[in-house]
Structure formats: structure tokens, C-alpha cells
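As you look at this complex, bear in mind that one protein chain is not there, while each of the others sits in place.
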Amino acid sequence: MERSEKIGLGVAGAGHLILFGLLSIGFLATPNPAKFKQQPMEVSLAPEVAIEQAAPEIATDPAQSVAPEEGLPEDAAPPAPDQPAPAPEPEPRPAPAPPEPAPPRPAPRPAPAPKPAPVRPAKPKPAPAAERAPARPAPKAPAKPARTAAPVRPAAATRGSGSTQTATATKPRGSRLGADFLKGLSPEASNSRNPNPPATRIGARAAANIGSAIQRQIQPCANRQVTPGPGAERIRVAINLRINKDGSLAGRPTVRGHDGVDGENERYVARVDDLAIAAFVGCAPLTGLPPELYAVPGGWSNFTLRYKLPG
Amino acid sequence: MAKTTTTLLIGAAILATAACSKKRPETLPPPPGAAVDQGPGGPGGGVGAVVPGSAEDFRRSVASDTVNFGLDMYDIDGTARGILDSQADWLQRYPNARITLEGHCDERGTREYNLALGDRRANSAKNYLVARGISASRITTISYGKERPAALGSDEASYAQNRRAVTVVLSGGGSMGGV
Partner (left out) sequence: MIRTLLALSLTLLAGSAATAQQLPTPDVGDPAPAPAQAPAAPANGGSELVVDVTGGISAPLPIAIPVMPAVSVAQTAAGSTDALGRQLAEIVTNDLRNSGLFTPLDPSRLRSVTFPEVTAPAYDYWGGTGAQALVQGYVRANGDGTLTVGCYLYDVSSRAELSRQGFVVSPGDWRRAAHKCADTVYTRLTGEGPYFDSRVVYVSETGPKAKRIKRLAIMDQDGANHRFLTNGQTIVLTPRFAPNQQSIVYMSYLGRIPSIYVYDIGSGRQRLVVRNAATTFAPRFSPDGRYILYSQATGGNTDIYRVSSGGGAPQRLTNAPGIDTGGSYSPDGRRIVFESDRSGGQQLYVMNADGSNQQRISFGGGRYATPVWSPRGDLIAFTRIAGAFRVGVMNAGGGGEKLLTNSWQDEGPSWAPNGRVLMFFRQGRGNAGKADLWSVDLTGVNERRVPTPLDGSDPGWGPLRP
């Protein structure tokens, strides 16, 4: 071999070794793919903000509110001019957050309206709750007396004393119990120890849970329904169902309306109605639905089933 | 040795293909107006009584009674022209003979369209004969579409045979057998 050839071979060999080394380093540097695996996450869609107050579990017979002990009314600290209404928190945290209003009192709303709130008797009836406290920490929140730390008293407001505008603005005051605060209270003490806050309607989360419970029960019967013909899968029918407390059908379902009907699948509409009703009836009576959510508006005594064939 | 084999092969091939030669007319047809009586014992009478101007005579005299067509075609190609020319010659010798041209198709077409296509083929042949001087009143056409194939197979060779126009001499106005 010539000398030049030897040199060339040497260089090539060295280059290959360097290359091999670099690539090995590259392999070693590869992160373990397993680390990048994302954790699956359960997603439940329910709007958290509601215009009306709602509670996930509504008490039809909540514990009687007890008027808290109060001292003399006193000047509250000047409120910030644009203190927002205490929105219900996304996370189930009980009272400790400062701007929160006190739990249920004989006041219709805990809005920081600088007006004397008309006194309302605390009745053993669902009244607008202060906040959508969750079920779990519920035992603590509603029955808690007013936190003395809370500076805001959502009741009678008075004008503050002072010279500045803000100082002389009307401020929310600690509540003065009106003369007639016992109005409406029944003489018998309520025996209910139901810790849940009273509310007027099902919260969206609770509705989602009931809805998915109903859908799970109906799904196997829906899966057995036979499509009548091509194009029927575009039709969606809404039927109204009235349910007894035991989960059985209270009366003949009524058809509310249809989506997706066109000239080509019009002939299948009656049959899709049949299939929707059969899907429910086949799996009736419904079981395991919370009885306390039966009679409220949005409860499961009367709901709409929207059915369509797949495809 | 190889040369002998080759010679044998060539000889066999010649023998085999010898039978495929086209039949030539045995005798030239007599000039028009010639003697009508050609009795059975006439010179060169051959096989039985072939009445001149009859269908049998036609079949023996002309190159072929069938012309073929290409797929979906109805035009008269070179081979067809030769055949129709010989038919025209014969028809001119026997001015009283009337013919029917039958148009046929292969099975690879829908039924009604093939009836129309067969009619096209029959008319194509008719128009050619008319152009060669045969009076149109002597020729009728009929289409059989794909109803009467000549070859039964479902292959291209059979189809080529079935795409045809057949000239049938009407003998004395009698029926030509089954439809």
C-alpha cells in the first residue's frame, strides 16, 4: 500500500471512530420516552359560573338557620369602591377567604348593596344561598356563625363619618336585626339536620352528573335500536319524559321536536321517534338517581331526551 | 437431420393450411339472358339441383353471406367491401331476388341499445349495396340485437364473429325457418 493510502485510511478510520462516539453520546442523551407520557385526565364539562345561585345538593328541608350572635353595629371599614360581588369560588373552599360574605342569614342576597336589606325570616325552605359551597365541606360552612374577621356586613349600611368622599360613602354595616325578625318562623323547631344549603335549582355540575347517570342507563337500550334506512342517522328527536319517583315512566312520552330532517329522510321521522321511546322504555325504570334532585326545576322528574342514530 | 425435420414441418403446415384456401367459384356465371334450362344432367352440374337465383345458389356463389364489424362499429371495412361486392354482383345477375339483411351484436351491450346497433349494421350493409346499384326496394333489414349469436363463447373471438350483418335471400317469399 502506498503511504498516502495509509494516511487516508487512517484518517477515515479515525473519522469513523469520532462519528461513532458522537452518535453514542447522542443516544445516551435521549431522554426516557416514558417520562413524556401525559397523565390521562378526566374532563367533566360544567360551567362554573351561574347567574342564579345554585347548590349541587339542594336541601328541601335544610337545617334551620340560627341567627348568629351579634354585637352592636359599628362602622365598617370603608369599602373599596368597586368591590365585586363575591362570586362563587371554583374550588370548594369554605369561608376563610376574606371578601366572602357570611353564610346564610336572614337576608335575601349577600350582595354588597349598600342598602338595608329587608329582613326576611329564615324559613325552612330553600332560600337563595350565600354561596355554592360544595357538599364535602358543607357541614362547616353554612352553620358557621358570622366570622368576626369578615369586615363586610351585608346588611344595613350607614354613612361613615369622615371628611373624604370615600369616608362619607355609605358603607355596609353589620346587620341590625329588625323588629320583626321572627316573622314567619314556625314555633316548632325544625328537626332537620340537613347540612346542605337550600337552593332553588340544580347546579350545572349536579345536572351533568344526573344527566350522565341517566344516559349510562339508557345507552344499552339505545344501542339495540335498528336504523330504518339511509339518512335516518341525520335526524335527532327530542322527547319529553316525565318520571315517577321510583324511576318509572309517569306518562306517555311526548315528542318535542326534530333536527336534521330533510326531504330525503323525512319518511323515517316517525320511526326515529319510536326508537327514541323504545330506547328509554327498554331500560326503564331508572335507578340510583338522587331523590333530593327529583322535584327541583332542572331535576329528573321531567327531562328531555335527545336521541339520534349513529353515523 | 434438422433439415429433414424442417422440411417435414413445412410440408405438414402446407397440408394443414391447404384446406383453408378460399373457395373459388367453379365456373364463371353464364352471361345474362343465357339458357335458362340447366337440367340435372347438365355439364358440370355437380351436387344435385342448385336452382340459380336461390338462396342455396347465393350461398355457393358469393364470397360470404356475412360481413363482420368492429366493437361498437357499423362501418364497412375493406374485407366487408369485398364480400358485399360479390353479393352485389350476384344480385345484379338475379334481379328478382330479394334479400333481408340481419344485423347482429355481441353480448357485451345492453339489450335495447343492441337492437338499435344491429339495425345500424344492417342498414350500413344495405346502403353499400344500394350504392352498388341494387334497388333499395329489394332489401329489407331486421335487427336481432344480441338475441341470435353465431358463436357462443364469452371471449373476443366469439364476439368478433357475432358482430355481423347476414344477407339472407328470401326464396319465393316463404319463411326462412324459426325466428
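To keep things simple, chains are lettered A and B as they appear, and every chain counts its residues starting from 1.
One rule holds for everything that comes next: contacts are C-beta pairs under 8 Å (C-beta built on N, C-alpha and C of every residue); 3 or more make two chains touch, one makes a residue touch a chain.
Quantities reported herein were computed from a predicted structural model and do not represent experimental measurements.
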| item | value |
| --- | --- |
| Omitted chain's touching partners, listed by label | A, B |
| Contact partner of the left-out chain, one of B:Leu8, B:Ala49, B:Ala116 or B:Ala131 | B:Ala116 |
| Missing-partner contacts on chain A, residue numbers | 4-5, 7-8, 11-12, 15-16, 18-19, 22-23, 25-26, 29-31, 33-38, 40-47, 51, 201-202, 204, 207-208, 210-212, 214-215, 218-219, 221-230, 232-233, 238, 263-264, 267-271, 274-275, 277-279, 281-282, 297-300, 302-311 |
| Positions on chain B contacted by the hidden chain, ascending | 72, 74, 107-113, 115-117, 119-120, 122-124, 127, 141-144, 147-150, 152-154, 175, 178-179 |
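The rule is short, and it goes like this: only the chains that are shown with their structure count from here on.
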| item | value |
| --- | --- |
| Separation of mean Cα positions, chain B and chain A [Å, integer] | 93 |
